[in-house]
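All protein chains but one are shown in place.
The first chain written gets the first letter, and so on, giving A and B; residue counts start at 1 in each chain.
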Amino acid sequence: MTGWRHDSAGMVDRDRPLSFTFDGQPCTGFAGDTLASALLAGGPRILGRSFKYHRPRGLWGMGGEEPNAILDVTENGRTLPNVRATTMVLRDGMALRSVNAAPDAARDRLGLIDLAQRFLPAGFYYKTFMALGWMRWEPMIRRMAGLGVLDADHHPPADAPSMTAEIDLLVIGAGPAGLAAARAAARAGRAVWLVDEAAEPGGALRWRGGEIDGAPWQAFARDSCQAVTAAGGRVLTDTVLWGAFDHGMFAAWERRADRPDRHWRLRAREVILAAGAIERPLWFANNDLPGVMSSEAALHYLALYGAVAGRRIVIGCAGDAPYATAAALAAAGCQVTLVDARSETPPAPEGVTLRRAARITRAHGHREVGAVTVEGVHLDCDTVLVSGGFTPSVHLHCQAGGKLDFDPRTDALIPRPGSAPLLTVGAACGAFGLAAALAGGHVAGGGAGPAPAASGAVWGIAPSRPDPKARGRVWIDPQNDVTLKDVKLAAQEGYRSVEHLKRYTTLGMATDQGRSANFAGLAAMAALTGQTIPETGTTTYRPPFTPVPLSVIGGMRRGEGFAPPRRLRLEAQHRALGARFREYGGWLRPAHYGTDEAKAAQAEARTARQTAGLYDASPLGKIEVLGPGAAELLDFCGYVRMSTLKPGRARYGFMLSETGIVFDDGVVLRLAEDRFIVSASSGHVGSVRMILEEARQDRFDPARVVLHDVTAQWTTLTATGPASRALLGGAGIDLPDLPHMGVAETRWQGVPLRIARVSFTGDASWELSVPARHGAALQAALETARAGHGACWVGLEAVMILRAEKGFILVGKDTDGITMPQDLGWGGPRDRRQDEYFGRRSLFTPEAMRPDRRQLVGLETSGAPLPTGAHVLASDGPRRSAGFVTSSCHSPTLDRPVALAMIEGGRSRIGQEVTVFHLGTLSTARITDACALDPEGARLHG
Amino acid sequence: MQRYSAFSLLRHGLTGHRGWRPAWAKARPRAAYDAVIVGGGGHGLATAYYLAKNHGISRVAVLEKGWIGGGNTGRNTTAVRSNYFYPESVALYDLSLRLYERLSRALNYNVMLSQRGMLIAAHTPAQMEICARIANAMQLNGVDGHLMGAEEAVRRIPLLNQTADARFRCLGGVWQGRAGVARHDAVAWGYARAASALGVDIIENCAVTGLDVQGGRICGVDTTLGRIRTERVGLAAAGATPGLAALTGVRLPIHTYALQAFVSEPVKPMLDTVLLYLGTGTYVSQSDKGELVIGGGLDRVPTHGQRGNLPAQETVISGLLEMFPAFAQLKLLRQWAGVVDVVPDSSPVIGPVGPGGLYVNCGWGTGGFKAIPAGGWLLAHLLATGAHHEISRPFDLDRFARGRLIDEAAGSGIAH
Partner (left out) sequence: MQRFSCPFCGLRDETEFHFAAEAGKHRPEPAPEVSDADWADYLFGNDAPRGPAREVWVHLTCGEFFVMTRDTVTREVLGSAALPGRSQ
């Protein structure tokens, strides 16, 4: 334990100690700590192991850029894997476990791998593991890889609401630049949303402190936030803007204590990006040892939490930023040596030893840092802080399509002004230093008058780069164990494009997303290839800026919220009758009544044939087509002409796609000269409506015909079977004298009632439709009359039996994406129609004319029904499929199996025996007509 | 070609790996080639390799606008499978799978083929019937298809949502044991290295600006690095193929869409197979590194921009969590999109188009990675012989006029 807790610094609540464990060892922290600050002040130094070599890893940073301090956190018996210690608030009783280490971070057995590191360079796995096949090695490699462990029993709730907001001005980042921008705009009366990922506004002011306009910075921050709120804006803290998307949309993840997180979709008229910058490491040998950490982070932990990284501290840098860190640590009582690569530097802070024109070339230590070599001189220390410059957080600028320019003054890639629809200010565009950040923000926010005043010059920064000739192992990406040698090897082997470099070495692909690694990697590649940094380029910036919980993106879409099924208006009534529901075409419908499915469906189908069956047909799509142009429209859109249909009659037909494929089937009712109702399969209503609409608007005079989907406006109950007429009479329904395919509009108990004698069962059927709100009354009337006529309610499974007995198809089950109407025995319109209709030309391609197309037939067998999905073998030649069974069941009425199948040239092969293949077993069947029951249709007229 | 092996790795390790030479030579265009392939993705590089290997034609250039493997080859979910319905598709994709099974050794480059098996999972009896139809079709076509029940599916994938309120409780599905995943970049690099060793010129940062046609035949290619003479050109440029073909006035039946994929933070092994779930349309596997690799449906707006969009992300991710509620513990680490070339029947277009000597290999849509070896094999055959291989014949562009679409989604009820 090297880190320690200062008696007074920071804002933790020293009266509220919290206990937690790390790898089973008890530790303590205080309320207000993050996991990282508590571990730094009073925990072990080795917090985990690296991905590849299992090297010890300690804390590096202070936020989302943290590559090393990744922990599995157990709280109340539930574990969350891969928690970044820097961004999680400590709570009492937490159990922290290091990742990628066994038995624990301190004693990891696989640490031995590091001894073999010279044989495991970048991409070594592409060069070996081939002899015995990759599968021999893969399980071992997989076990060694991965970070945390998923808790199989932990199902986080789907409770993150999705929020949407339209904003005038969005300011991303509430550091000095963002605060100044937001304040200026709010004072001008604009509604501003100010968003920051930290718990408090202030950005680096929170640990660097400072005076603005002669007062402590807190007053400025408070004043800015008040101005925002007063002008109708909003300050969102703990909120990460994680992605920029098309047409100016940003996605944000808001973390909330004790309440579900929220997901925001934000759209702003204007956006100011003030996301700050992230400190780079320095590149010397063994720069991955625990105890080497970001200088800015050390200041952060001291100022906010009183957590001090060590006692004998060496700070390596080439810029002004760490001087504040050095001063604060010296004031806290540390022994501090500042090693600055520049020969001209600011003066040494009080109590700090400054070595100019000097560099750290090596860190020493077995498991953690214990000394450094500076210009050949050995310096003992317990902590090394580094600052290799800053990388502006330009991610959102680039995600929004922005370009970058290299700025030699700050040695950084900064946004090219005007290249993206957002304005970048502050450190995110290279304005390092408080006054510069405030001024940039003020101007961007449209501020009138002078900018908020602060002292402090712009930070001097001299470039720090990895030296390709450096000796020893120099880490570029500490989590994925990418070293300078790996970058060199990639260059040597030709993986020189930054994308190849990334993919070959895995540079920047760790969970820190290369925040601190990418610049060094590309700078090293530039140096090795003799290119400039702009020539070398960057990898593409894509969302997410910070890893976002899948639960936040998934939101509340879970269970029925994921893909809500449609429900029948009469669901409660059906349930009261014992219905078991199942999903059909997006609707929950009664599958059968009673608990035993196999028996129930058979019994219901038998009763429906013997006496009568009742079923709820409400999901059947109903599209009303009105106007003098209605018949013309339906003639064009349908395969079967409807203009010849007489009012009061119905006709079965198909709708094809323009490619000639059967898209839907159903009955069209003509209620009047200028009024039709088109039925559509329950799952196809929307697309059928769109086919009609497109023709209506694009081909016909839309003033002469209109259409609308009235499916939800009607409840439809169907009575089928020889006793159905009597049953309906018993229910008080006055049946008009209707022939088969007759339609009538009448009234029942003062309510509009439409009666259609159309049949999906082959028996005389009456389809009764009433306005949906009267459905319950109709259902009650039918139910009252039902028992007296020996009838029953039938579920969809029984209906499927009834229609299969008759060879009636179900589009999508008995047809597929190559089925044309002639394949179903409906070649008539194709052969006879002379007018133009949708899909017509496609019915005459060479393929459509082939005699051996798959055609709908029946299959007769004895014994058990054929399995649906079984194939029929071709009768000659090598073994191959000639078709397949599309529907199959036992017919209770015929007391034998019936099946429908699509078989090549099937209609010319009726009577032939065929071999049926199912999962390796063979059986025989005989091809029959698709209709197995009452082929003359006598039952229809009962 | 410098041999890769455990032994060579040890040997070079002793000398600091200073002896490794470039995997492929960085070529500049020569004045003329026997064949030019446009597109340095997996398909283009494989075509060059097989031209040299199978047909002895090595005066070949592969022209790549950016960096090789940077298009859809490097932007997919790396699944490799041949669980198809139509015999034509099975022949094509199983050729590919068989070539994959030998690829690491053939190229002396470990493409990390992991035949961990893939389940197409069903959640309704109707879908199970379709799965039976597919499993039988696969078996009749000589491919390892197995109809798996719910119990075995849950045994193989124990984290599947089997709670009472699961929206889509798994009933089983079609299993192919030989299916799996491979390392996508390695496929491109391995082909590039092997082709380069056989004399093929791989030219990066070279965009094609024109196709020269004289007397109805291709006679050259204009590029940003100058004009190249050749009488045979193969286009294997996915979403850029329509634009290239249009240079000769050819229209292709292609729309381009963004297809997104997602990667989670890595965790220890907890998912050992590849899963495609019909109910949610989401598919997922776990990479060797421990990351979940997640895919789903296309973005809904045709585009040439390689950017993903939020609505599709939300749909795919919520689909994943519906299948695996425990995955809600994980975080999204990366997300990317490729521009895929989608054909109405979602099957590729392979064959001659337009002027003599011009051939395409495109239209792979969302499923091109698994087909890389076959796509290269067949386009090489066309370029070398001027005629179709019997496996590519059904995928000729003429199928649209003949009306013989090979629509797997419609035929099997299951999308690619």
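Just so we're on the same page, contacts are C-beta pairs under 8 Å (C-beta built on N, C-alpha and C of every residue); 3 or more make two chains touch, one makes a residue touch a chain.
Given the structure is predicted, the values throughout are model-derived calculations rather than measurements.
**Q** Among A:R841, A:R880 or A:R896, choose the residue that contacts the chain missing from this document, as touch is defined above.
**A** In the complete complex, the chain left out is touched by residue A:R841.
**Q** From the list B:G149, B:G243 or B:G297, which touches the chain that is not on show?
**A** Selected residue, touching the omitted chain: B:G243.
**Q** Who touches the missing chain here, A:M249, A:L577 or A:A772?
**A** Checking each option in A:M249, A:L577 or A:A772, the one touching the absent chain turns out to be A:M249.
**Q** Can you list, in ascending order, the subunit A residues touching the missing chain?
**A** 245-247, 249, 265, 401, 658-659, 686, 689-690, 693-694, 697-698, 702, 836, 840-842, 844-846
**Q** With the missing chain put back, which residues of subunit B would touch it? List them for me.
**A** 239-240, 242-243, 246, 251-256, 300-305, 307, 309-311, 343-344, 400-403
We take it that only the chains that are shown with their structure count from here on.
**Q** Provide the residue numbers of subunit A that touch subunit B in the complex, in ascending order.
**A** Residues in contact with subunit B: 51, 79-82, 118-119, 121, 124-131, 133-135, 138-139, 141-143, 145-156, 158, 162, 243, 245-246, 249, 251, 265, 485, 489, 492-495, 497, 499-500, 503-504, 506, 509, 511, 513, 540, 542-544, 547-551, 553-555, 557-560, 562-563, 582-583, 659-661, 812-813, 816-818, 842, 845-848, 867-871, 873, 879-881, 884, 917-920.
**Q** Spell out the residues on subunit B that touch subunit A in their complex, using ranges where they run on.
**A** 4-6, 8-10, 13-14, 16-18, 20-26, 66-67, 69-70, 74, 87, 104-105, 108-110, 112-116, 124, 126, 128-137, 139-141, 147, 158-159, 163, 165-167, 183, 185-186, 189-190, 204, 264-270, 279-280, 286, 288-290, 306-310, 313-315, 317-322, 325-336, 344, 401-405, 407, 409-413
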